[in-house]
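The structure under discussion is supplied below as structure tokens; questions concerning it will follow.
What you see is the complex with one protein chain gone and the rest in place.
Presenting chain A:
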Amino acid sequence: MQEENEHEPQLVSVTRIKCSEKTLRPTIPCILHFTEVTSVTGLEFLSQPGQEKTIRACYSLAWIIERCLPLKPDTGMEADVHNNSVPLENGNLAPVDRLRRDRSDSPTPGLVEGTEPGAGQDSAMFVHAQSFEDLTADGEQEQEEEVQVPEGGDRSERGPEVEKPRTEGEENEKMQGQPGEEEQEQEEVQSGGGRAKEEDVNSEAWRRHRKHVFVLSEAGKPIYSRYGTEEALSSTMGVMMALVSFVEAGKNVIRSIHAEGYKVVFLRKSPLVLVGVSRTRQSERELTRELLYIYYQIISLLTLTQLNHVFQIKQNYDLRRLLAGSEHLTDNLLRLLDCDPGLFLSAVTCVPLPSSLRDVVSSSLQAAKAKNLVFSILLAGSRLVTLVRKKDQYLHHMDLHLLYNLVGSSSSFREGEGWTPICLPKFNTAGFFHAHISYLEPASDLCLILISTDREDFFTLSDCKRRFLERLRRRSTYQALQEALLAPSYPVSQVGIPELRHFVYKSKSSGLYTSPEIPIPYQSEEEQERLMGLYQYLHSRMHHPTRPLRFIYHCAERENLLSWVTSGFELYLCFSPLGTKALAISAINKLLKWIRKEEDRLFILSPQTY
């Protein structure tokens, strides 16, 4: 690669991306504003007659490169959706009858997977791994997928489409009256400053951050840094890459560096390298899993196929050009990792709802189906209301967390219907799905995500949403749902154990967990993170790869902790430090009984499929 290519990539399509990227700044997904539907070249599908309302279509840069790069990942993926059903690891697709019969009324330690409180009665909604360690074993799988995507052959086929983004970009420039390139550069700097990243990377304050995350390319080029600008850190990242390749030269793999009070963890996911520097008590494995989340976050914007492709063409490509504007997604994901137990539990939580109400919502969603619709997800904040999926297709909890993150980090979806391509990396790292994202009402917390395999499906899915809303309103469910959401969680006092401060209960077979509101002693951000840190510590000890544990009771000055893992559930409890062991034991029994009693409300027991 010649030196001069560094700023002007040779790849024609990439140059075009750059121009669209400028226009569509600063957020991903980018929003195109149309006051009236016109015929925009490259966006023909918008010019259907009769759609005389304001539409804000969201495009991510990923969508644009999808059209720019001479690749057609969709072909690989669509085949996947229909043929490649992901097998359930635990094989608990047992007949419903058996599960019903086996569901015991009183909780006993012998509860096996599928009969524990919260276990779905039909089948699980998620692909779920026993624990996160399983997820790291997907390296080979990805490589296989790469092979599936035809490369050279598609080039000519996609030829005509390559032209489109340019026109689209130009159109937009005209429409929005975008100024010239130089001013754009300035804007870039400002948007960087907006993240408050300008820090002195040699200062003590920078060093004291609890958790640094760096993403770099194999050429040592900075891609992301949580604190401080990538420019200021480029030499540090260069050193990181040097360490990685030095160890690799000895046919070895660098994992981590440990020092007093902090750890440095390396994750090599070709073509990227991720590095975390943490002062938390988290173990090396937990930090690696967090880096894996960041890696998948990037994949979800680009697909692995395109990521590989970009670096194959130009090894020292500056990936920030493609990811510009997506930093806040990564920032938000890092915050989520610190405070949401679902991410380390490999589980999802749902809004407590009367099962009758939830069933109506599910069936309304089920009825609003479309040919290429794969998943319909209704969220309230970061909690699941319900999820309907295509038969034989399972959503991985990690993919769902990435969707939460996407929705949670962009306020733009509140302003209209969003339409964005998204790769669900645990489903398939090679292709994009197309997500229709919208809030049921601008002020509501209820967000509907409809995921289709067809990128031309915007209006179909918009129609699905309309039908879903109609159904909800017709059956006056909408009002009931809104009312139920006034209390999106429950206080721990409902369980009736005075010394119990907080708990997390995960049903293994359904991949769902339930947990009360964060109680008063842990409400500050710092304390909440500390509590999550304690749970993470218990989780990592319980799931140690070579010496796992069944049970931990940890008694310290500020709180007593208890965790218990059986083949059916995982339980983490936090007691006041005054509680005794005898009390803890009786609390477990009482809590399990309570969850069994409330399971209709706390879990989704009868997930639906189209």
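In this section, a contact is a pair of C-beta atoms (placed from the backbone, for glycine too) under 8 Å apart; a residue touches a chain by one contact, two chains touch by 3 or more; residues count from 1.
Keep in mind that, in the parts below, contacts and distances are computed from a predicted model.
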{"item": "Protein that the absent chain corresponds to, by UniProt name, given \"2Fe-2S ferredoxin-type domain-containing protein\", \"Eukaryotic porin-domain-containing protein\", \"Vacuolar fusion protein CCZ1 homolog\" or \"Phosphatidylinositol N-acetylglucosaminyltransferase subunit A\"", "value": "\"Vacuolar fusion protein CCZ1 homolog\""}
{"item": "Full-complex contact with the absent chain, from A:229, A:256, A:444 or A:576", "value": "A:256"}
{"item": "Candidates A:383, A:414, A:541 or A:590 - the one touching the absent chain", "value": "A:541"}
{"item": "Residues of chain A (touch criterion as defined above) contacting the omitted chain", "value": "207, 212, 236, 239-240, 242-243, 246-247, 252-262, 264, 277, 281, 284, 537, 541, 544-557, 581-582, 584-585"}
